[in-house]
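Note that one protein chain is taken out, while the other chains of the complex remain in position.
By letter and in written order, the chains are A and B; residue numbering begins at 1 in each of them.
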Amino acid sequence: MNPNQLVIGRGTADAHPMEDFLRMDRMPHIWCSTCGLGTCLTAFIAAARESAIPREDIVVVSGIGCTGRAAGYLKYDSFHTTHGRAIPFATGLKIANPRLKVCIISGDGDLVSIGGNHLIHAARRNMDLTVICVNNFNYAMTGGQAGPTTPQTAQATTTPYGAFERPFNIPFLVDSCGATYVARWTALHVRQLTISIKEALLHRGFSFIEVISPCPTVYGRRNRLGSGLDLMKFYHDHSITKNFASTRECDIRYQQDIIVGKFVQKEEPTYLDSMNEQMKKALGAKFVPYIGPMDPAKDV
Amino acid sequence: MNEKKRGPVLTGAHYLDGDHACAEGAIAAGCRFMAGYPITPSTEVAERLAERFPKIGGTFIQMEDELGSIAAVLGAAWAGARAMTVTSGPGFSLMMENIGLGVMTETPCVVVNVQRGGPSTGLPTLTGQQDMMQARWGSHGDYEIIALSPSSPQECFDLTIACFNLSEKYRVPVMFMMDECVGHMTEKVVVPPADKIDAWPRRWYRGPRDKYLPYEPDKDGVPPMIRAGDDHRVHISGLTHDQRGYPIINAECQQLCVSRLADKIRDNADDLMMIREEQLRGADVVVVAYGISSRVATKAIADARKKGIKVGFLRLITVWPFPEKKIRDLAGKVGCLVMPEINLGQMYREMERAAAGRCRTMLVPHCGGWVHNPDDILKAIIEGSK
Partner (left out) sequence: MKYWRKPLDADRRKAPHGNVHVIFERCKGCGFCIAYCPRQVLEVSTEYNRKGYHPPVVAHPEKCVNCRLCEALCPEFAIWNTLDEQDAQSEPGTINENR
């Protein structure tokens, strides 16, 4: 698809086109000026609409953090869970009602550090979930501590002499665990990001999108990287689009080029496909597929 | 309840251990989602459901850990499933944070803890009743919880259903506090016909879609619930929230939110209370016990009666909320309350508090690994009768 042809749904002269998809009674959001998180929401809403998935089927789950607040602003059924547990919560939603399109929007610390175990297992299972991981290279909500994505030498409050641990290359991590859709964009790449989120929502299986997003207030300030706009300009000048690049080569080093693109897209049986197939094989006619959630009309 | 249509309850008399009886109770209650992680001595519940569910339209997932298990259960409950997880001490510890999320978001579900000896890895294969306070206070913050304790495989079946019913009625995770002995004890379990099983429905919201407020309570303090995916566009958060479910970070909202969570249990404590009384009238000593300890106590009580001691017996099935009123009343009438439990005094302290000095109280402690010697309980009864 040509990014320039993306039609995000039109506004009217007096209303922003996304107002109906946002909890406007909660605006303005808590995110700082020049933070990229609002832009990620815009991309999500655009993609969800473009996907033509019935709105009620989309459920958003977040963990805890600045990014974790995303669920609370989106006017879909949305859940703000605990730190690191968005993926297993979403797993429960998905298995208990396979009709749902369950989408996780959460931070790098939430998904890759405290929730890392759930991330790799959901990828391994090819659980039919869409994960949008907003990577701002630190724990922003708690004031800018180092995390599993903080590049070496970068400053963070808990690495006052510079970070020295090796960070994760997240696309490589989830790819090697079995994710069947993997992409990375920056918050500046709204068009491509929107297309990727749309593809991910329509993808059967575990889809994962990393979004590099400016956190000017803590990460940016501590590292003297300027405003969110300066960070966006950095992404503009230092992003290299390489679709289907080997994820192994997608390491991010401090203030160096960032490889972006769609890296993985393949069809494989999902968790539910595999389960149902195996049960059918083993149990034959005795297998009774999952009956679905309780029906309020019948549960009296 | 739609259970009749939902399928196979193994009506009839069976020879089952407590873990398997619990699994059958869950099926009878309409539970069709289970997420768990193996841990002795609770694994048999998971194994039984892994085997049974695919034949009756249920679904079992073995999660990567207990943090994930409880989170998946909460998610499944919001998708509209009746959901459960099963664990033992170490796993119970891992579940605590999200039990708090379940309390805060008022999510009906059942957490089974087949207790073993602790702390830490402790006694994986041997019994204990050492998680009783953890069931009450294990997650951070102030809240009230419901917990039941069975003393036989039959009760493992019956009370698992009761756990689901109470979790649906009060919209709270219910702790089912089994122990290794009860879990691994095999006895006759009678499963009634499906239409005789009293499984309560969820408190479904039935009003207009756009009028729904996730935390607007009914008269009994409990709000009705919806399913994710039905276009109510709700926001459910572990943050302190108003009736819309929107996070509000201030003391006023905290007061409203947290006090209702406690009051919906406290104000309905009488409705929740399940106790068994035996010869309390005119008793000099009353043995108060729960779970496996209550079975051991019956021997000591019989022996004491043979000695002519007037002993009453109060068996707690509902352990949380604690039957405070009952204990307070008793304390004004008897000389001594004796509690044997397989810990160093957990429910005992609660009993002591409720008795408020109106009678003597005695603990018969046990560190775990085995049940009491009935003679130790007898000794306490004799001492208490003096």
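Assume a contact is a pair of C-beta atoms (placed from the backbone, for glycine too) under 8 Å apart; a residue touches a chain by one contact, two chains touch by 3 or more.
Bear in mind the structure is a predicted one, so any value in this text is a computation, not a measurement.
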*Chains in view that touch the one left out, judged over the entire complex*: A
*Contact with the hidden chain (one of A:T157, A:S227 or A:Q265)*: A:S227
*Mind pulling the chain A residues that touch the left-out chain?*
4-5, 7-14, 16-19, 22, 27-29, 31-39, 41-43, 46, 48-55, 188, 190-191, 194, 227-229, 232-233, 236-237
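Assume only the chains that are shown with their structure count from here on.
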*Calculate how many whole Å lie between the centre of chain A and the centre of chain B, each centre taken as the average of the chain's C-alpha atoms.*
37
*Of all residues in chain A, which touch chain B in the complex?*
23, 25-26, 55-57, 59, 61, 71-72, 75-82, 84-85, 87-97, 99-100, 117-118, 121, 275, 279, 283, 286-291, 293-296, 298-300
*Contact residues on chain B for chain A in the complex?*
1-2, 5-7, 30, 32-33, 35, 54-59, 61, 63-65, 67-69, 71-83, 97-98, 101, 201-202, 204-206, 226-239, 246-247
